[in-house]
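What you see is the complex with one protein chain gone and the rest in place.
Let's look at chain A:
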Amino acid sequence: MSLTNPPSSGSLSARTRTVGQNLKRSLQATVDEALDSSRRPGAYTSKVRVRDRYHIVGFISSGTYGRVYKAIGKNGQKGEFAIKKFKPDKEGESIQYTGLSQSAIREMSLCTELSHANVVQLEEIILEDKCIFMVFEYTEHDLLQIIHHHTQPQRHAISSPMVRSILFQLLNGLLYLHTNWVLHRDLKPANILVTSSGAIRIGDLGLARLFYKPLNSLFSGDKVVVTIWYRAPELLLGSRHYTPAVDMWAVGCIFAELLSLRPIFKGEEAKMDSKKTVPFQRNQMMKIVEILGLPRKESWPGLVSMPEYTQLQSLVLHRQPAHYHRGPNLEAWYQGCLKNGGYSASSSIGTPGADGFDLLSRMLEYDPTKRITAQEALEHPYFSNGGPISGNCFEGIESKYPHRRVTQDDNDIRTGSLPGTKRSGLPDDSLMRASKRLKE
């Protein structure tokens, strides 16, 4: 029986109180289960217990992997933490060990190795009661929340020094990942975390992968990655060869979004059909073409060998060609964006100026082999001109950003289904295929 079911009788106020208490109990119960672990030989029991080290204070977010909680340390463990709880699949009534997802394994193993000021810091991993608890430092903000704050109650642009600091730190973290052969593959505002002292931390390495050569072919495994709005054109056109350029495209999209407070390429995702074939993301590609113009084989020689090249051509035929042959107008988009945001040299928020445009256009370069790298971007005039860059993106900002929402409405986490954001990618579709094979 669910702990959070309200009692069937009693006054309303009594019921509410009971529900409140039960909710609290349920929250703590997320880490309090496991007492019944049998003592048979070989049974796994954790040496460290989450509840001995952390006090869960609320719920932050959920995804297909599980849920994230805010916690404070206890018994000598100091500070605030974000605990990501991976849930095993449910088999029948009770939770069983069903093998960890490849995505959890990747995130655990990568986070254990990584250590950089602009990458989210892992404190520890606890395997307890058939669940994995990844304990991270707590970050008060993320870029999605900051961008949203700037649209409330009416739009007011993020100051250009703040944008510059965010972008510099983001690129710095990404350079670290790339020089260590790690592709993030799912960069988006929600995954870029910001501490209360204005430090940027790249988070959520659930889709990250190593791209060693030559032993690890990236052809195997998952087909689709990166939230569609931030997905690079070569992926949309069916490339199966992931490179760091994929992450740099996403950084370009995030740069544009920081300036305009809207996703620059806000396409609609075409869903997978019943045969699990990956459809051509026509709408998303159109959104890019509307701003950048059509990719041309003269400036992107690899274009003609893209698997979806014919789809791209049909996209031209079916639309009014005139509209798409006006030539690229990213510059017009950029100027419009500066104007709407009130960016100018004389305004209090300053302006990213011509250097900002040049950097953006190099990040949103169609040809992945010509796209600017993290290293090159850090050396770009946008950063070298115009004075020092603060390691605190909030420096000089007077307004306070709201704190992360931490809620108590965690109805029966232990057995409830997991609503919420489904990843656009298929972290483990190769596993799905394997299980299908097995059934056949």
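Everything below uses one rule, namely that a contact is a pair of C-beta atoms (placed from the backbone, for glycine too) under 8 Å apart; a residue touches a chain by one contact, two chains touch by 3 or more; residues count from 1.
We adopt the following convention: contacts and distances are computed from a predicted model.
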Report task. If you had to name the missing chain as UniProt does, which of "RNA polymerase II holoenzyme cyclin-like subunit", "Cytoplasmic tRNA 2-thiolation protein 1", "RING-type domain-containing protein" or "E2 ubiquitin-conjugating enzyme" would it be? Result -> "RNA polymerase II holoenzyme cyclin-like subunit"
Query raised in the report: From the list A:Ile56, A:Met108, A:Leu292 or A:Ile389, which touches the chain that is not on show?
Result: A:Met108
Report summary line: Among the options A:Ile56, A:Val182, A:Ile228 or A:Leu292, the absent chain makes contact with A:Val182
Report summary line: Interface residues of chain A toward the undisplayed chain are 40-44, 46-47, 88, 96-100, 102, 105, 108-110, 112-115, 125, 127, 130, 180-182, 209-210, 212, 214-218, 220-221, 428, 430-431, 434-435, 437-438
